[in-house]
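One chain of protein is taken out of this complex; the other chains stay put.
Naming follows writing order (A and B), and every chain is counted from residue 1.
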Amino acid sequence: MAFFEMTKIAIKTLLRSPATIRYPFQPAKKTPISRGHVTIDASLCISCGTCQRKCPSQAILINKEAKTWQIDRFRCVVCNSCVDTCPAKCLAMDTQYTAPVTTKGVEVVTITYVKPPKPVANGAAAGGEAKT
Amino acid sequence: MTKRIVIPFGPQHPVLPEPIHFDLVLEDERVVEALPTIGYVHRGLERLIEKREYPEYVYIVERTCGICSFIHSLTYCQGIEQIMEIEVPERAQFLRTIWSEYSRLHSHLLWLGCFADGIGFENLFMNAWRIRESILDVLEQTTGGRVIQSSCKVGGVRRDITHEKLEQMAADLATIQKEIEDLSTVFLQDDSIKHRLKKVGVLSKEDAYHLGAVGPTARGSGVAIDIRKTGYVAYGKLNVEVVTENDGDCYARCAVRARELFTSIDLIKQAIRKIPEGPIDVKVTGAPNGEYFSRSEQPRGELVHYLKGNGTKFLVRSRIRTPTLTNVPPLVKMLQGCELADVPAIILTIDPCIGCMER
Partner (left out) sequence: MKIEEQTTTPIDVGKLIGRVEQFRSGGYRLVQINATKVGDLYEINYSFDKDYKFENIRITIPIEMEVPSISGMYWGAFVYENEMHDLFGIQVKGINIDYKGNLIKTTIRYPFGAGAVVKGEKP
């Protein structure tokens, strides 16, 4: 037989601290593996185009001749697919969400990767390590 | 001779979480007929199968719905694995079960809150969602996303949970269970809720079975259908209890969902006790060639994914039949003969998830 059950719950919540976070004055809750936005280390990218092919919302575009990697932040759904499949491990997931902006646009990053020269083979040793 | 008027309900209405439209034919205050119209959020997701390769299509499938998203990706991956005859490691099956049951807890708490809000009990709505926050925290700590988990892939799962984290989850469930007990006592015993919900929107057992009701809509009328009994993922190794009530009214469906919260907590504890060590995925090569109907139990009922492949990386057909689509005819039957003021409560009681009904 229930007796003033809801009153008990209401009084308990009245005496507790608030369950909400006063965002943006207090920062949002984040864990180390939260998915916020994609970041790239431009010195490691080898322009293979895997991230462009695997992106389910087609947010990434790579231009090999102009050496640019661009991402449309508003098409990206932070699914982590590009981070998982990048063979050069240059993409990473940051925990902060994309900040709001007033105009839509794409973010362009210049790729600064320089292919290391092949070391000269001495004698009959196996050839150099091409980094691809 | 009573005059008949037609009143439109929806697609914008304060109780509806998602847009659906009904034309209600009334005689005085009693609803004589109801005609649903859908199609407000149709996105045509099934056509994207021609453009996205089958491993990437998981991300499309899990974004069909925000509440039941993990089980969509699980059913799709299971379908592809059955066509290609891939054996998923046992640890991955148990992890999928644990995340499915957390999804079910989250969905039922969300529904309890929205239902309380729909009948005007805002304090209860806020309390149900406060408990839901602790469930979402666990999902974010283990997968990285609160509502879209992105942790299922063809061949296994993408993330592992450490042993210490599993122990901590089991310990936290004891606190959550105490809070859910207090909450469900209010839902089941409070006089004002009983007054609103008893004998409203009655669906008989015969009607429920033959009109195609599934999930808590069917189990509230005494039809014991629960796809978890077929033993997909790790349910074959756990003890699944099917919760049914016999009255068939809104109170019975609410009671089924409140009691299912406890069976979910019990299943998670069983799975954490029995989970084996081992790898979490297998390598997948090749493309699916064949077809399969993959079935699973979403919080709202039976979900069916029909997948057909022809040996290339792009599937031929992916058809998603969600439980809300098959619960619409019983809803039309329930609305015949009810009062106008009860219509919002009855529509909410089938747990309408229109986003995944119309993909």
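In this section, a contact is a pair of C-beta atoms (placed from the backbone, for glycine too) under 8 Å apart; a residue touches a chain by one contact, two chains touch by 3 or more.
No experiment lies behind these values; they were computed from the predicted model shown.
When the missing chain is restored to the complex, the residue among B:Ile272, B:Val316 or B:Leu340 that touches it is B:Val316. Set against the missing chain, the residues B:Leu211, B:Leu238 or B:Cys353 yield one that touches it, B:Leu211. When the omitted chain is restored, the residue from A:Thr7, A:Gln58 or A:Thr112 that touches it is A:Gln58.
Across B:Ser69, B:Asn127, B:Thr326 or B:Thr349, the single residue that touches the chain missing here is B:Thr326.
Seen across the whole complex, the unshown chain contacts chain B at 35, 37-39, 42, 44, 46-47, 50-51, 78, 82, 87, 209-212, 227, 229-232, 291-293, 295, 302, 304, 306, 308, 316-317, 319, 321, 325-326, 328-330, 358.
In this text, only the chains that are shown with their structure count from here on.
Chain A makes touch with chain B in their complex at residues 1-2, 5-6, 8-10, 13, 19, 29, 31, 33-35, 54, 56, 77-81, 84, 93. Residues of chain B that touch chain A in their complex: 52, 56-57, 59-60, 63, 123-124, 126-127, 130, 133, 137, 140-141, 143-145, 148, 150, 158-159, 182-183, 185-186, 189-190.
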